[in-house]
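Shown next, in structure tokens, is the structure this report addresses.
Only a single protein chain was left out; the remaining protein chains are all shown in position.
Here the chain labels run A and B in written order, and each chain numbers its own residues starting at 1.
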Amino acid sequence: MTNTSRITTISVTLLILALAAPLLLGQPFYINIGSQVLIAAIFAMSLNILVGYGGMTSIGHAAYLGTSAYVVALLTLQHGFSFYSASAVALLVVVIMAAIFGAIALRGTGITFLMITLALGQTMWGVAFRWSDVTGGDNGLPDIKRPDLFGLNLVEPGLFYAVMIALFMVALAGMWIFIHSGLGLSLQGTRDQPRRMGMLGHHVWLVRWIAFIIAGFWAGVAGIAFIGYHGYIHPLSLGLANSAEVLLMVIAGGAGTLLGPVVGATIVVVLKMVVSAYVSRWVLLLGCTFVAIVILLPEGVVPGLERLLKSILPAARDDGEAGS
Amino acid sequence: MTAEIALQINGMTKNFGGLKAIDRVDLTIPKGDRRLLLGPNGAGKTTLFNLITGDLKPTAGSVQLFGRDITGLASHHCAPLGLARTYQIITLFPKNTLAENVVLSLLGISPLRWSPISRIKGRKEFEERARAALKQVGLDAKADRPLGETSYGEKRRLEIALALAQNPSLLLLDEPLAGLSRQERLDVQALIESIPRDITLILIEHDMDVALALADSITVMYHGRVICEGDRAQVVADPRVKEIYLAS
Partner (left out) sequence: MSIGFWLLQSLNALALGGLLFLLSSGFSLIFGLMRVANLSHGAYFMLGAYVGLSVLQAGFGFIEAILAAGIVIAILGGLIERFLLRRLANRTLAQVLVTLGLAFAIADICLMLWSGDPMQLPAPKWLSQPIRAFGFVFPGYRVFVVEVSIVVALLLWLLIERTKLGAMVRASVDDIQMARGVGIPAQKLFSFIFCLGAALAGMGGVLGGPILSVYPGLDGEMLPLALVVVILGGIGSIGGAFVGAYITGFVYTFGQTLLPAFSYVILFLPMIVILAFRPSGLFGKSAP
């Protein structure tokens, strides 16, 4: 077995254990944490397309999750849509929004791109906050009912968690396929050598724009899961803090790795849960963690662990051969 | 007639602010030619490459590639038209293996570059052609090594492999020997000599021995202008060329 496949085996085993853990613990409290982690993980994976694979640091990604959730909330509450048809519309809206915002943000690169995404993200926050006739303003929109699925009532935490596992697996598989696809390779090439990629025939701007839309789409999916779970949406969900939180998940876990955002999402969600139980200073901790991670662990947990495993594994393999 | 001309540049001019980096350059490269662009630093050679490949937009003038007007066309249009180039500063993909580097080049002229689902790794047409391109530059043994494990000289050859993999009609080589040791220079010289004659070459190079040995014809640039053109004997005999090179 090669080291790479060993690492894959270890990762898959850990992933299955992690997914099973809330069910083994049994209590709804843990199962609900599991659902929140998975929603955050899908959200973080979507941002990872931009930050990790595209080298485009966006600080406005919460706008897509939030807009998607708002659309579902508005359509189900005020226009009699079913949850699922509202979700379809939400995805369409988010894709169109990502196409427009992407076209604007990609007028800039690097830090300018970052600044524009931040500004655009705050626009959506501003709309949600100020357009209170429709969005409920600072009160948010409460009481969105969790839907049934195949006759099963998803209010039951275990069932909802099972659906989240399925959704997460689809997202993870989709991500794996994407990063190994022609477009995915092209995107990673434009991250490392945009000029060369252009000369090789890759349309750098278009590749980035499509990636922006795909990232928006998956953030929209996360938004649907989010509103399904919480049944409530508030302007804060579109805000800067939420965008920073998901960026922290990606960077802490390891940008540009498949499982990094998943690990990052787990760390951030659990940390937030634990901290909030004792003090109300989550934002302070978020800020300090951000600074600490960027300075002390800039490449994230997953690449760090990977290197650690690689340094341990050759020895293990030699032992195995000596033993056999 | 036009079919026999690989590259035709007319009245090319590029201003940066008040500075004329390229000043009314005309250049005609026949198909199959191996042309050396010569000139001191700042003569505008690389700028001229950047204008041909669409990295820069010309202030005035036109570029025709095999009779087709490509003036101001964005650089991603070059590869499908058979125009490839290498860079003076190594411009490769640091996180990938050598084979993956070449695959990105092959992908650039494949419609699969737009597919968000088709897995590229393991596809025969990519794997085999990547290996063939690496073999051409003598790097096939290191195909699966990460770029970080290769020497500078090997990176120079990989630069050329990325361009050759696309099987271009016109290849622009920007100082392919820059920073190489004596032995590596000879290796890369042999490599360039082995490039099939139906690929038209334009070469920027400062190593006169190698460059003159490789080139069929020479264009000398100075301060953004073409000052002399011809074969080796004509250029060496030109008084202006002597003046520039003796002065510098």
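Odds and ends about this structure:
Definition applied: contacts are C-beta pairs under 8 Å (C-beta built on N, C-alpha and C of every residue); 3 or more make two chains touch, one makes a residue touch a chain.
Fair warning: this is a prediction, and the values are worked out from it, not measured in the lab.
Across A:15, A:77, A:95 or A:115, the single residue that touches the chain missing here is A:115.
With the whole complex as reference, residues 57, 59, 104, 107-108, 110-112, 114-116, 118-120, 122-123, 125-127, 130-133, 239-241, 244, 247, 251, 281, 283-284, 286-291, 294-295, 298 of chain A touch the missing chain.
Methods note: only the chains that are shown with their structure count from here on.
For the pair chain A and chain B, the distance between mean C-alpha positions equals 42 Å. Across the complex, chain B meets chain A through its residues 53, 55, 74-76, 78-80, 84-85, 87, 91-95, 103-105, 107-110, 112-121, 162, 166. Chain A contributes residues 177-178, 180-186, 188-189, 192-193, 195-204, 207, 210, 214 to its touches with chain B in the complex.
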